[in-house]
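Can you read through this structure? Questions will come right after.
The complex appears here minus one protein chain, its other protein chains still in place.
Moving on to chain A:
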Amino acid sequence: MTMAASSSARAASLSMDFICSLTELGDLRKAYEQLCKEEEDVTRALDLLVERRDPLEAKMDSLRRMRPNLQVIEGDAKQLAQTITFTCSLAENISSKVRELDVAKTRVYQASQRADDILDLKLCTDGVQAALADEDYEKAAAHIHRFLSLDSAVITLSQQGPEGGAWADGLERLRAAEQQLKQLVAEQFEAAVRAGDGAQVERFFKLFPLLGLQNEGLMRIGRYLSQQIARQAEKQLQVSENMESGEKRAAVIFADNLTLLFEGVARVVEAQQPVVETYYGPGQLPALLAQLQPEVDRQARHVLDGFAARRDVQRKYQQVQSSLLRGNAGDKMEPRKLDSLLAELTLMNARSELYLRFLRRRVTADLEACEPDVRAGEQAKLEQLLSGCGLSCAMQELMGEYVTMEEYFMKENVNKAVTMESVEKGQHTSSMVDDVFFIIKKCVGRALASSSVDCLCAMINHATTLLDTHFRELLVGRLQQGFPAGALQDLQRGVSSAVSLVQSGAASLVQPGRFEPRPVDSSQEAQRVFLVTLNNAELCCEYIHTLNSSLEAQCQAGVGAGRGEQARAKIQSCVADLVAVSEKFQKLLQEGISDLNNSSIKPQVKPWISNFLSVSHNIEEEEFNDYEANDPWVQQFILNLEQMMTEFKTSLSLRIYEQLLVLVTSMIAVELEKVVMKATFSRLGGLQFDKDLRALVAYLTSVSSWSVRDKFARLSQIGTILNLERVSEILDYWGPNSGPLTWRLSPSEVRKVLTLRCDFRSDDIKRLRL
């Protein structure tokens, strides 16, 4: 259609008027051709359209056939919509009914419960009366419990309505019954207590919580159990009072009594805890313990009073205190008499600590089911109860006295060990050190056994003080006496010991303490004392470390374990102070050794070294050969040295001897150098010196376990220089030619050594460029 329109439009391009206006033949022909062409176009378009007619008609046919089907579908759809609408309204209808039903059901349920409650109430009213009449208290209590747990709304509800009046009456009776039952249970409980009928006591104890009387129940059972504890404890106290002093446990009978008391309480707690937890609920144990503790305190007081009286604690304590304060020798308490008392005291404290720990553990377990904040509050309350209880206070007081007496025991025994000191033949150390540390270990160990961290720390502190002051000062005093070098050196010693006193000035400031150095009757005895003291100082270091490690091990396993970080840190700090004392002993030892070397060995060795000068080293072949046959100096020197050192070797410990030998070796090297620098040498004299030096170094190396060559490096370099052929030969060893040799001598020292050679010209030496 559009094509036709377009072709007609195109036909219109040559309108009739235009054609009519044509006059020229050419134009006409042109128009004719155009028209013919357009006609052809139109014909082609028409053909095309005609061609498409058939398929279009076929399509139209099929559409026509579909029409009836569509009508059917439309009908169906309408029907479906109707059905859905209907179903929907139906469902809504039903669900609203269900909702109504549900509400109704709830109301019915509530109503029936109220009715049940009211019935229960009635049942309770009747039941209580009946149960009371039958003396069935459990049943009556159960009824009252039911009544008490009823909603108060039910009770008000029951008073409304037509039968309200009757109900009010019933309720009144119920309340009366409740009061009656409460009174009855209390009375029966007390009667059972009076009769000592445990089963009945427990029976009525269980009823209190049903009547809402938890606190009263706990209070009454607390009273009852307290009575039981008291009765038991009194019985035990009587037994112990009748005990003969010879019996096996007599020495610790009060500790045993305390143990029995605590065990009794522990049994009570263990027996009651399940009952309390079941019938009173968790978290009630602290309240019960608060009821019991005053009685435990009272009974413990009895035991402790008996202990104080029988063991005469106060008198002993005062005596100890006064002799500690005044330090007088007058009315001194024999420390041995304190021994068993101290042991019993620590045992008692250990028991009570154990008991308190038991209670803490139990309560912690009991409170586990409670809310965290409740738990914390109860725990704090318990802590207050336990740390402030009479038992704790009494034990703290006793342990305070214990520490004083233990300190005295330790001091006195240490004093005794010092006065009874002896040195066994063949022993390096004296009995004193062994004894002193035995005592300290015993005292500290006993404090450890008390399971009181504070007592342990206090005793460690006291041991530290004792070792650091009295005992160390004793050793300082003895070392200050010096080491007399023998009759010949007496004059020298007088000077040198004065020097040594000044040198150890700090030591002389220290008061000599309570131990007076023993008078030294002979110089040999004085020597022995000095050497033994050195060995003792070394042994002290060793023992302190042993004590430290055994304490550490015990603290890990015993007192420290299960206590807080705080307790362990406290012990560690005190132990660290103790260990620090060993370093002071070490220092004392070092000073003693160097004092021995400087003031005793050096004066003795110096003349032997000086003898070097009396032997001429400006020698010729003949003398050199003569020296070869009859050694003029070094062999004798070595012999003297060996004799002297043997004495030290036998009486000093190996470690101290070695340290001494190091000092002596250095001293010899220094002194020999001084002497050599004063001598004059020929070429052969230099060779002789080199030979002497080698012999000496070889000897010293043979007796010591370390290399002495280093100490003699300067001397052997001096030997090398003295052995040169001519002055200029030194340049073969000096500077770039020194090779592996490190010169310990400065250029000026080298020059100085060269001048010792009498055959070297000083001009040559001066000209030397070093």
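Here is the rule we go by: a residue touches a chain if its C-beta (ideal position, glycine included) is under 8 Å from a C-beta of that chain, and two chains touch if they have at least 3 such contacts; residues count from 1.
The working rule: contacts and distances are computed from a predicted model.
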Q. UniProt name of the unshown chain, from "Serine/threonine-protein kinase SSN3", "Ras-related protein Rab-30", "UDENN domain-containing protein" or "ER membrane protein complex subunit 2"?
A. "Ras-related protein Rab-30"
(Q) Can you tell me which of A:306, A:400 or A:603 touches the chain that was removed from the display? (A) A:400
Q: Can you work out which residue in A:340, A:573 or A:650 touches the chain that's missing from view?
A: A:573
Q: Have a look at A:259, A:299, A:413 or A:464 and name the one touching the chain we're not showing.
A: A:464
Q. Tell me, which residues in chain A touch the chain that this view leaves out?
A. 325, 384, 387-388, 393, 396-397, 399-401, 403-404, 407, 452-455, 457-459, 461-462, 464-465, 504, 506-507, 566, 569-570, 573, 576-577, 579-580, 583-584, 587-588, 591
